[in-house]
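Note that one protein chain is taken out, while the other chains of the complex remain in position.
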Amino acid sequence: MIIIMKPNASEEAVKKVTTLIEQKGLTPHLSRGAEVTIIGVVGDKTRLAGSNIEISDGVDKVVAVTESYKLANRKFHPQPTEIRFQNTVIGPSTLTVMSGPCAIESREQLLETAFAVKKAGATFLRGGAYKPRTSPYSFQGLETEGLKYMKEAREATGLSVVCEVTSARAIEEAVKYVDMLQIGARNMQNFELLKEAGKTKLPVLLKRGLAATIDEWLNAAEYVMASGNEQIILCERGIRTFETSTRNTLDLSAIPVLREKTHLPVIVDPSHATGVRAYVEPLARAAVAAGADGLMIETHPCPEKALSDGPQSLTFDQFEALMSDLKPYAALAGRTF
Amino acid sequence: MIIIMKPNASEEAVKKVTTLIEQKGLTPHLSRGAEVTIIGVVGDKTRLAGSNIEISDGVDKVVAVTESYKLANRKFHPQPTEIRFQNTVIGPSTLTVMSGPCAIESREQLLETAFAVKKAGATFLRGGAYKPRTSPYSFQGLETEGLKYMKEAREATGLSVVCEVTSARAIEEAVKYVDMLQIGARNMQNFELLKEAGKTKLPVLLKRGLAATIDEWLNAAEYVMASGNEQIILCERGIRTFETSTRNTLDLSAIPVLREKTHLPVIVDPSHATGVRAYVEPLARAAVAAGADGLMIETHPCPEKALSDGPQSLTFDQFEALMSDLKPYAALAGRTF
Amino acid sequence: MIIIMKPNASEEAVKKVTTLIEQKGLTPHLSRGAEVTIIGVVGDKTRLAGSNIEISDGVDKVVAVTESYKLANRKFHPQPTEIRFQNTVIGPSTLTVMSGPCAIESREQLLETAFAVKKAGATFLRGGAYKPRTSPYSFQGLETEGLKYMKEAREATGLSVVCEVTSARAIEEAVKYVDMLQIGARNMQNFELLKEAGKTKLPVLLKRGLAATIDEWLNAAEYVMASGNEQIILCERGIRTFETSTRNTLDLSAIPVLREKTHLPVIVDPSHATGVRAYVEPLARAAVAAGADGLMIETHPCPEKALSDGPQSLTFDQFEALMSDLKPYAALAGRTF
Partner (left out) sequence: MIIIMKPNASEEAVKKVTTLIEQKGLTPHLSRGAEVTIIGVVGDKTRLAGSNIEISDGVDKVVAVTESYKLANRKFHPQPTEIRFQNTVIGPSTLTVMSGPCAIESREQLLETAFAVKKAGATFLRGGAYKPRTSPYSFQGLETEGLKYMKEAREATGLSVVCEVTSARAIEEAVKYVDMLQIGARNMQNFELLKEAGKTKLPVLLKRGLAATIDEWLNAAEYVMASGNEQIILCERGIRTFETSTRNTLDLSAIPVLREKTHLPVIVDPSHATGVRAYVEPLARAAVAAGADGLMIETHPCPEKALSDGPQSLTFDQFEALMSDLKPYAALAGRTF
């Protein structure tokens, strides 16, 4: 931690800060310049928690030197993490595609989709049983019934399955039926939910919040990890900006940034990011080229009739074409696909 | 709902859309222009849910005409809502100030603060028992113990008390001790939590999400209202922008916008919005001048030692000065204070 | 300047950085911690320009300690600046209201407006002769003809007049007719224009760019000041965010932030910020309450027929009501009005 004093800070103000640091058992290092004095603090800075040095007299600003996330931090865990499932592994050597409908609407819809995406090469089936919708009057999901269809589809196809969970109760149910829990963008900082997911043994797919910085996202992963579950996959799905021609702005630079900061796998969801079917394919290719470990792509037997997010869903033919289009990109990235 | 066709949309494409509308029992109105054809849909548009007209051939875009929130909508409830508490009412005739620490740290800290803010003129005590913190290693709150101190402070001072709740379990506990539940910014679209809050009889203070549009915020209020609880107070607390000199950007234009769109009361939290103590007073005045029904202001017996958000907390002397400063502004607004 | 090394930075990497610093005639201060090494640089850091220490081996990040703007910086000029005009002064003791049409459309429109705003208490007439419009097919302004009407209105009413300039040529013309030059939001970082404005003797009203941080805005002011003209007035007019219910998001927290950082006067334009007539009055009051030195308010004899920004323009009656509404707020702020 570095404390920058104001140009006119008195000797007494500087002394007050260094004394406070010493009282906590830490060592201050002073750098006195022509314009300002800087105080570096070395040692375990968690001892300074609650010291609020920024409002001590004469302090201009306080700059953090180290990240607050530890378990998710690549500095302390340089090897990339691989996460194993019954039929596949997510990590640096594979390109994992998860596909399926935004919302599970019926047994038929889900099974039909499962067989179609399996045939095209996906290894994961996605599908929402608990739907967080902006309006309370929109379709809210089939809940446990939907989870049961997921399990049935899993058994019928050999695909692994992932479902979003939106409450402690949903986690309790979902762990009986699925291979991976998804925490959605709107719940990325629902810390109680993160802690509950951390208590399970299932891998967690953690979507980036609409307005979450990469550091906040990694701190959210840290919540799950600190609760005992280190199997996290991060999913970039677009951030909120002023641009309105896409639903959100897909931040593909997050991929190289995350590679530097964390050892956790990173996948990309171009369907939710853009909200427009025609933009899914070019951005899926771009995500793979930028280094993503996988993709989440929405598909539906009949997008015109989807109860949620139809406009961004691919038909099965479109999905098959996309998968075939992705093959050489996976090969260039050195990933099994 | 209005459907705008592409310039080159075929006659057949237009027909397909109008047929779909008629099949749902609705009436399409065509306007054919030199450049484009527009189709207006009149009638109960919820019948079109899941029709995904935007991906029908030849459709350029679909524009919604009416808001999806109904109970919160001023168009259907023109009178401003007033919400009554043991010692006060929140609404157009009063200026309500809620004050207290970001986090409840101890019985002494809370009681001392309660008496101080009461003396200065606040009618509500705020204090966090469940703290949503960016890092899992930050102080997470005293939970039930904190709620008990809130109730004790309530009884000792006659203040009403409000606490943030972050899970269904926290709601279950909190309803035993407090007058109002707070849903925080990070949980504004935690729809399960909104529904749980909707099942209680307690008024709900609903903070705006960091990246929530005003329409999304009103839809979040609608979730609580649709679950049976219509006593909602909205709290503007800053949105996330590119500007970094304040923690968030306080959006005071939200006040007149909300006045037009909803009948619910609106309060402002300049402490969390700015994150800087020196900016609280000018923005508190501005909020009252812009028409706010109340303010939420953080105070602490000793901000330097606060376990959370010390830099933005006022000392008791500063709070007293602020309250005295606000008096003429409340008078100009025609509000009891 | 502070240089934070990576946790695993070699002794050699640290040495390379300190040597580079010493070669520039500056003194590095090392703080070695358990986790990281920090190097403080004291002395005239402009000597390090072009050293790009951030890409030296082992460097994690570089943190600037002091602001790059000097002339605009309150640290070096603690007294608030006052700017004098023929009929008024802008600064801490007055509340200055500038009003008039978005675009000058005709001699009649401008003169009628000038008399009306003068009668209501404005001291400045605003009006656009050069209009920066999003589309090339929108009305682009009367140019020199408009400037002549401004001068005529100035002479007829005694008001000071301000016009936006959008090119070196426009500055050349405008200096013959007006009391103050306005640099618009879209040109805030048109550095050539800033330098040209800096060569004139006229005060400059510098609007904040749509996506400009406060630091960038003060650096833009520094461009004008460094070119020889220190009479700058800053004008907050809303920033671009994700919210669409107002045209931009008025950032009133900029007022207290600017008070801390600069000695220059600050005014607020709620008309352009919101784009909606009904929101102008509450936000004008809020701006005064937050400490603004003045306001810019659009008025038009017949807003329905305005060639630009009619929806946000007040009628003369509405403007008169606003001015009367502002009186007690100016009095509370201790400002002549």
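Going by the order they are written in, the chains are A, B and C; count residues from 1 in each one.
By definition in this document, contacts are C-beta pairs under 8 Å (C-beta built on N, C-alpha and C of every residue); 3 or more make two chains touch, one makes a residue touch a chain.
Just so it is clear, the model here is predicted, and its values are computed rather than measured.
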Q | Contacts of the hidden chain among displayed chains | A | A, B, C
Q | Hidden partner chain, touching residue among C:13, C:30, C:211 or C:332 | A | C:211
(Q) Considering the complete complex, identify which of A:66, A:246 or A:315 is in touch with the unshown chain. (A) A:246
Q: For the chain that got dropped from the picture, name the residues of chain C it touches.
A: 46, 49-52, 54-56, 68-69, 130, 132-139, 166-170, 186-187, 189-193, 209-211, 216, 219, 222-223, 226-227, 240, 277, 303-308, 310-311
(Q) On chain B, where is the contact patch with the chain that was removed from view? (A) 2, 4, 6-8, 29-36, 38, 40-44, 63, 65-66, 75, 240-242, 244
Q) Can you name the residues of chain A that touch the chain not displayed here? A) 211, 213-215, 239, 241-246, 249-257, 260-261, 273-274, 278-279, 282-283, 285-291, 328-329, 332
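Just so it is clear, only the chains that are shown with their structure count from here on.
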Q. Between chain C and chain A, is it the same set of residue numbers doing the touching on each side, over half shared, or a different set?
A. same
**Q.** Length of the line joining the C-alpha centres of chain B and chain C, rounded to whole Å
**A.** 31
Q. When the C-alpha atoms of chain A and chain C are each averaged to a single point, how far apart are the two points in Å?
A. 38
Q.
Residues of chain C that contact two or more other chains, please.
A. 241-242, 244
